[in-house]
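Take a look at the structure set out below.
One protein chain omitted, others in place.
Every chain is named by a letter (A and B) in the order it is written, and numbering of its residues begins at 1.
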């Protein structure tokens, strides 16, 4: 990416320059590290000191941000998005280098598009399909009959098991597993005369990952028992998340790190699940529900609700209760004191 | 698997046909997708509508299930197990294709059974042993001196570190790690004159995974500091679980996704640990204990108990307290109101 003027960048992102529009910008950097040729970003008030001390040539800020002591600003009604677009200009996604490494193991019955990049130490199983411009980094293992769309990016040591399907522009961070067996056993008390055992239920379904999904490092998405585990279009899933068999993650959902969703649960569109949340199996989470970090959701949640806690309840109610919990010991002491005083009053009341 | 009649399937699983026993069944499918030649499954009342609308040729149900509007039923006293068996008929486990890929790295001192399948991009270290009919999928790494039994199934990118031992019929889902170092350090305030450091305690023990165990994707089982970390016969462990050094998971235990067990804890037989549970180190969990999702277990739990919460207490007591917690803010308000009223009564009582 060659340099652009601040005014050009503002035009590109629909923002407005306050200061020197002719400033030549060569890249982006954090407030603390940016130099006069770089653009930085400021929104969270916690970083005001860094903003004020920054040597950045310009800073992307909200429309109502006060002037920055002579520094050029790029004001935007969505500064986070504006900065993301500018950063993408200077940090474009890697482009596939077409070809199959001599150190990859591609089954003769697999179909790899001529524009795809297959790195060393990659395996592509029988009948698998790899779409145009898709990149498979070293150590990726693609199982038999799996289908991977166009412009996908599979980082190192990703596993996509047999028959699973990825749409276009899917990104899988390193170590991510798509299509592991779901966790399903039937208790068999007799076990053919050998005593109790957990009889494995075949996990014969697949995973479908729709277009524009990103899945984090070492996250696991289990294949369905029968049918499909589905990650909807444009959903974003963080690291170390567990998505169980037959779950449906709706389009545009956000699932943060170490959250887990148990089997057959359906999430609507645009649900936000924060870190370490656990969601029960066989329930429905409505559109745009927001689930606070570490919550445990046991039952259906209607569309638009914000919930928190274990078990999860309305977020505001939870917050009030959490304050009360912080004084629970004192509350108990006060109650005991009151019990004594009431007993005394009752005693005195006796004729 | 060729087709079987519904009556043949019923005989096989000890069930009973209500309807057309001569129905030819060619496979299994979910209620929504099944066609007239397929068998489906219904037990959870939540899916009653799907059951009633299903086009399945037959449905496996409980003994007391009412008739399904003319549809054939296969009634069973354990319908989940009956369905699992039928599904296994139509989805048999893959069979090893004997041989070692030219792209695998097998140490000359390793012993790989002639009936085992060693995929490409697999390494088998010095002195390791791979048993009959065992399958190592691409990217599996087996360390020096590890011993893997018969009929095991190691999916892609599984790691079994040096000297660890797997029994027969063990299944490891992709990315699972057996034998990582336990997390043990001694605080060394002097650090040989360089200031404080965490001095690593050698993790010189191993992991033993007994027969018929299954371990989930990206789950980690740490090797013992000294001695053995043990996963007992027939235990089933889900994805992203942490089993620390020197833990003993008893036979037939169930450990659900993202649960963690700290060092040296011993679990009895048939313990059920649900999602995101944390179990403290150096404690004993008795046989058949049930630990509700997201609970934190700090102390020993006697056999047969059901516990929940953080810290975990009796499950029913926890449920009652959780209800009260949901009204904690109001409870505190009521208490304050009462304190005022009692103070007023005391005032009036004064002579």
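In the analysis below, a residue touches a chain if its C-beta (ideal position, glycine included) is under 8 Å from a C-beta of that chain, and two chains touch if they have at least 3 such contacts.
Only a predicted model underlies this, so the values are computations on that prediction, with no experimental measurement involved.
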Checklist entry - Who touches the missing chain here, B:90, B:155 or B:325? => result B:325
Checklist entry - Which of B:25, B:240, B:253 or B:267 touches the chain that is not shown? => result B:240
Checklist entry - Considering the entire assembly, which residues of chain B contact the chain that has been omitted? => result 105, 121-123, 139, 141, 143, 157, 159, 161, 175, 177, 180-181, 183-188, 196-202, 204, 218, 220, 222, 226-227, 240, 242, 244, 258, 260, 262, 276, 278, 280, 282, 296, 310-311, 313, 317, 320-321, 323-325, 327-328, 331, 334-335, 338, 341-342, 345, 348
Checklist outcome for this item: Where chain A meets the left-out chain, the residues are 28-30, 32-33, 44, 46, 78, 80-81, 83-85, 87-88, 90-91, 101, 103, 119-121, 137-139, 155-157, 171, 173-175, 212, 214, 216-218, 234, 236, 238-240, 252, 254, 256-258, 270, 275-276, 293-294, 310, 322, 325-329, 331-332, 335, 338-339, 342, 345-346, 349
